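Removed: one protein chain of the complex. Kept in place: all other protein chains.
Entry: chain A
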Amino acid sequence: MAKSDDGIHILQGLLVFGNVVIGMCSIALIAECIFFVSDPHGLYPLLEATENDDIYAAAWIGIFVGFALFALSILGIIGVIKSNRTLLLVYIILMLITYAFEMASCITAATHRDYLTPNVFLKQMLERYQKSETDNNNDKWMTDGVTKTWDKLMLQDHCCGVWGPSDWQEYTSAFRHTHSDADYPWPRNCCVMDAQGSPVNLDGCKLGVPGYYNSNGCYDAISGPMNTHAWGVAWFGFAILCWTFCVLLGTMFYWSRIEY
């Protein structure tokens, strides 16, 4: 009798510990998802224009799941200590619902990250950057977002195009309709700029002299933060769910052992 008594105590202790870890991880999840939603790299307009910004939806779900997990972990600790069957049943059912939402968030983040290939961004850049005739307000909003983001990206990260300045030569683009090839073989922001924001040597930039224009592509600067975002949400969520799985199984077993 003493042995199973100890066994129950140990299980109780483990469950309380498990819920404490869930509580701490949920706070970390909230912080991580708020960080991603705040878009520190300013790449959200590019995603918005692809009309597939589900990795942001996944981060938003992560924030609410984090709050729910935190509240439920406290409920779980109280339920385990009091050995209250009702409380624990409520805890288990609510946890399963939260589990389902977090699962959705992880799978969404992972799936939609796979969708964001270089060609998606290339096509979007060529079709929207500096597009002059926009169809409606929504089109104008997305075009402005893409143009501003690319301008900022090319200045900050010293890059040009998705694969390189040759993107502007190899493909037709909305930019090419309003800017002649002789004056603008590539956008001005591909030129190396001085402190005042004008090209150091405009002729050198137009000729493509190494050192006066940015010859590398911006894809790394885009995909790096997006990969971190998507995999951060997906894999951290996965880790939390694996731990929660163990805690829930233990809780179910504990629940079945309580005298009603």
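Quick notes on this one:
Everything below uses one rule, namely that a contact is a pair of C-beta atoms (placed from the backbone, for glycine too) under 8 Å apart; a residue touches a chain by one contact, two chains touch by 3 or more; residues count from 1.
We take it that contacts and distances are computed from a predicted model.
One chain of the complex is hidden; its UniProt record names it "UPK3L protein", one of "Origin of replication complex subunit 4", "Tubulin delta chain", "UPK3L protein" or "Histidine-containing phosphotransfer protein".
Across the entire complex, the residue among A:L43, A:A110 or A:M154 in touch with the chain not shown is A:A110. Among A:K82, A:K140 or A:R257, only A:R257 touches the chain that is left out of the view. Residues touching the missing chain, restricted to chain A, are 1, 4-5, 8, 89, 92-93, 96, 99-100, 103, 106-107, 110-111, 113-115, 117, 119-120, 122-123, 126-127, 165-166, 169-173, 176, 180-183, 185, 203, 206-210, 213, 215, 231, 234-235, 238, 241-242, 245, 248-249, 252, 255-260 (touch as defined at the top).
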